[in-house]
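Note that this complex is displayed minus one protein chain, with the remaining chains in position.
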Amino acid sequence: MATELNSDRPQRQRSEQQGGEPVRTTIRNLELARHVARDAQRVVAGDLSEQEFYERYHEAYLHEFGVDSRAISRQEVPNVASGQGAAKGAMAERPKPMINGPLSRRAFLMLAGGGAAAVALAATLGRLVPQVAYARTEGSSESPRAQGAVEGSQAVKRIQMGMVIDLERCTGCLVCVDACHRENNTEEGVHWMYVLAYKDENKEGVNFLVRPCNHCTNPPCVKVCPVMARHKREKDGLVLTDQDICIGTRYCEVACPYGVNYFQWGEPNPDTEMIRQHGRKDYRGRTVEFNPPRGVMGKCTFCPQRQDSEGKRGTTSCQQACPHDAIHFGDMNDPNSAPRQYLERRRQEKGGYLSTFRLLDDLGTEPNILYIGHQPSRSAKQVDGPITYEDWGWVDRRGDVLEGPRPWFMRVFGG
Amino acid sequence: MLESWLQRGQSPVGAWLIFGIVLLPVYAMLLGWFVGKPRNLRLALMGVGYLIAIPTLLWGGLALFVALLGRLFF
Partner (left out) sequence: MAEQSREALILKTLGRPSPKFFLLLAVAGGAVAWFAYAWSFMLRYGMITTGLADWGSAGGVTWGMFIGGYIWWIGIAHGGIIISAAVRLFNLRTFMPVARLAELLTLCALSMAALFIVLHLGRPDRMVVSIVRAFPRAIFSSPLAWDVLVITLYFTLTATYIALTVRQDLQAIRGGMGNEAAVGGGRARGGYFSRSRLGSSTVRGYTGGQYAGRGQLPALPALVHRVLLTGYKPEESKKVERMVWWLALAVIILAPLFLHGGVIPWLFAILPSMPGWYGGLQGPTFLSIALTSALSGVIIIAYIFRRVYGWEDIIPDSVFKGLTFFLIIFAMLFLWLQIQGLVTGLYAAPVGVEAVTRAKVHSFSYWLAIGLVAVAVAYLGAQRLRPSLFSPHRTFVVAFLPLVATLLEKSLFVVEGIMEPRFSLYRAVPGAYKPSWIEVSAIVGTIGLVVMFFALVPKVIPVVEVTTDEDRREHNA
């Protein structure tokens, strides 16, 4: 069951010893990224044990950084590697990409460099601060946006969950996409989390744009919904669809400038009904989680099933899965939250000059995903990444597979 | 009020747009019916009766129809 898919994944451990170590944080070499991603996939597929995965990179880690303080044999590993138990049920049949033969010494070292950079950062920078403070009721907002929203009121600062996504660390491995599929049991071709690999002018190689829902502070989808099925949850600012109310006008999908919505055009996969029958509701008793039933809109939810639970609060499946620690999830209005702290650290690393952007910010949606990196220009073109959707055995362009049954006359005449 | 709208991600624009502008002709019509000459309260009320009965029938019929769809297909 998708509800339990991630229950056995350990929380990422924080290592608090390696605070100020200077680490190369960006993987520029795409070949390298490819290897890292493939190995991550192998681990997920169960072809490679976590232990092996880390031991393989131990030497390379030492080579790259001169020190290996991960103590891998004693410590829990990043949860990208903990997916074996989850590959049950409908997901088990999913075809896996082909893995290449033995790696050359050189390739191995390169792989190790990339992998080590990621792992090292996770360990080095870690999560030094509490992830999300839900019960916060005081303090002044540091975000001018948040101030705008509560203009004139000095009372409660609102919690707005969001993400800081470090595009400089993304390698396009699509592990986050996979994690989202598993967590939310979505249909073929439905990518609530979607990673666009693109080429752009004046930028070398392939760049990435990680695109979950922006959970906007001023969400057009919420404004246009005629039945208020699409709504903004008060507790944490999540933008959700009430699957019991939605009538499928698809106005939200049309109003959203980011294209994050995926409608349930046909019968959902069998697990969906099973989950629904188990009565998955959020803390308010509304059905907002997982794959929607037929005729209802779905999109990235920031995993309310996690936000409402004790153990996984303050995490999302994509964020936990990211092997490069590129996704940081938490309250964007709280300067002490994980994403804000991460942002601050990166700013300091870069000597105070950090390039960040919000996607289509000029449309006034006030998106809550803050990207570290450079905004794709108008001439940017999506290309195949180092790992394609097809490599994972998925459908990228869902429209191609949306074909319902044909009526008798078409079958007869072959129309 | 406004603040609460914005926090929920909604827009209060309909408040003045619909009730302040779009519905003005309907207000004027109702005013004309009740205070316009010749005065006839019975007929004005009958008109209001139409204004209530017709949408009720319309939406009532629609409700039955979609309930049927729900039984048959969902």
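First chain written, first letter: the chains are A and B, and each begins at residue 1.
Please note the rule applied: a residue touches a chain if its C-beta (ideal position, glycine included) is under 8 Å from a C-beta of that chain, and two chains touch if they have at least 3 such contacts.
The model shown is predicted, which means the values in this text are computed figures rather than measured ones.
Novice: Write the list of chain A residues that the hidden chain touches.
Specialist: 189, 191, 194, 196, 198, 209, 220, 222-229, 245-251, 253-267, 294-297, 359-360, 363-364, 376, 378, 380-383, 396-400, 402-405, 407, 410
Novice: What residues on chain B make contact with the chain left out of this view?
Specialist: Listed in rising order, the touching residues are 5, 10-15, 17-18, 21-22, 24-26, 28-29, 32-33, 36-40, 43-44, 46-47, 50-51, 54-55, 58-59, 62-63, 66-67, 69-70, 72-74.
By definition in this document, only the chains that are shown with their structure count from here on.
Novice: Find the geometric centre of each of chain A and chain B from their Cα atoms only, then give the gap between the two centres in Å, rounded to an integer.
Specialist: Those two chain centres are 44 Å apart.
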